[in-house]
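Right, subunit A next:
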Amino acid sequence: MSRVFIALQDNENARFIVEAISEDNPGAEVKHSPAMIRVEADDRLTIRRETVEEKLGRDWDTQELQVDMISIGGNVDEDDDSFTLYWNT
Partner candidate 1 sequence: MNAKTSKRLNMKERYRIMTRDLGWEPSYQRYEDIFPQESFEGIKIVDWDQWEDPFRLTMDNYWKFQAEKERKLYAIFDAVSQNNGQMKISDPRYLNAVKLFITAVTPLEYNAYKGYARVGRQFGGVGARIACQMQSIDELRHTQTQIHAMSHYNKYFGGMHDFPHMFDRVWYLSVPKSFFEDASTAGPFEFLTAISFSFEYVLTNLLFLPFMSGAAYNGDMNTVTFGFSAQSDEARHMTLGLEIIKFILEQHEDNVPIVQQWLDKWLWRGYRLLSIVGMMMDYMLPNKVMSWAEAWTLYYEEAGGALFKELERYGIRPPKYADQTVIGKDHVSHQAWFIFYQYGHATAFNTWIPTAKEMDWLSEKYPDTFDRLYRPRFELLAEKAAKGERFYNNTLPQLCQVCQIPLAITEPDDDTLLSHRDTVHDGERYHFCSDGCRDIFHHEPEKYVQAWLPVHQILQGNCGGADMAKVIGDYYRIEMGEDNLDFEGSAEQRRWAAWKQAV
Partner candidate 2 sequence: MSVEIKTAEITPVRQTYGHTKRRFGDKPATRYQEASFDIQPTTNFHYRPMFDEHHELYDTGYTLLTMEDWYAFSDPRQFYYGAWVAARAKLQESTETNFAFFEKRDLGNRLSDEARRLVTRCLLPLRHAELGANMNNVGIAANAYGTTLSQAHMYHGMDRLAVAQYLSRIGLLIDDTPGLLLAEAKSLWMDDPAWQGVRRYVEDSLVVEDWAELSLAQNLIFDGLLYPFLLESLDERLLDIGGGDIAILTDFMGDWFKDGSRFIDALFKTLAGESEANRTQLTRWVAHWRSRAVEALTPVAIEAGIELDAALAVLDKRLAKLGLLETH
């Protein structure tokens, strides 16, 4: 088992994204530090477009993540509907 993580700038957008992540990934752990939010999980973490759109109340492109994302750990798999971080181990 290994931890994957994503770190986001702590801003208005990120709050909704983190809410969506928590809903879709029940095991995810959210850590707040100054100006930054880090979300960790075992082996796998998925951000789903639909859930984020629901939280934001508007259309959201998975690539918009790039504006607020400051660091990641894990392999990336991205398509129109989701953004996933994972380890193969």
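The rule we apply is simple: contacts are C-beta pairs under 8 Å (C-beta built on N, C-alpha and C of every residue); 3 or more make two chains touch, one makes a residue touch a chain; residues count from 1.
In picking the candidates, the idea was that all candidates are chains of the complex that A comes from, given by their letters.
All values derive from a computational prediction rather than experimental measurement.
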item: Subunit A: touching candidate in this complex (1 or 2); value: 1
item: Parts of subunit A lying in touch with candidate 1, wherever the complex brings them together; value: 2-5, 7, 9, 33-36, 61, 63-64, 66-76, 78-80, 87-89
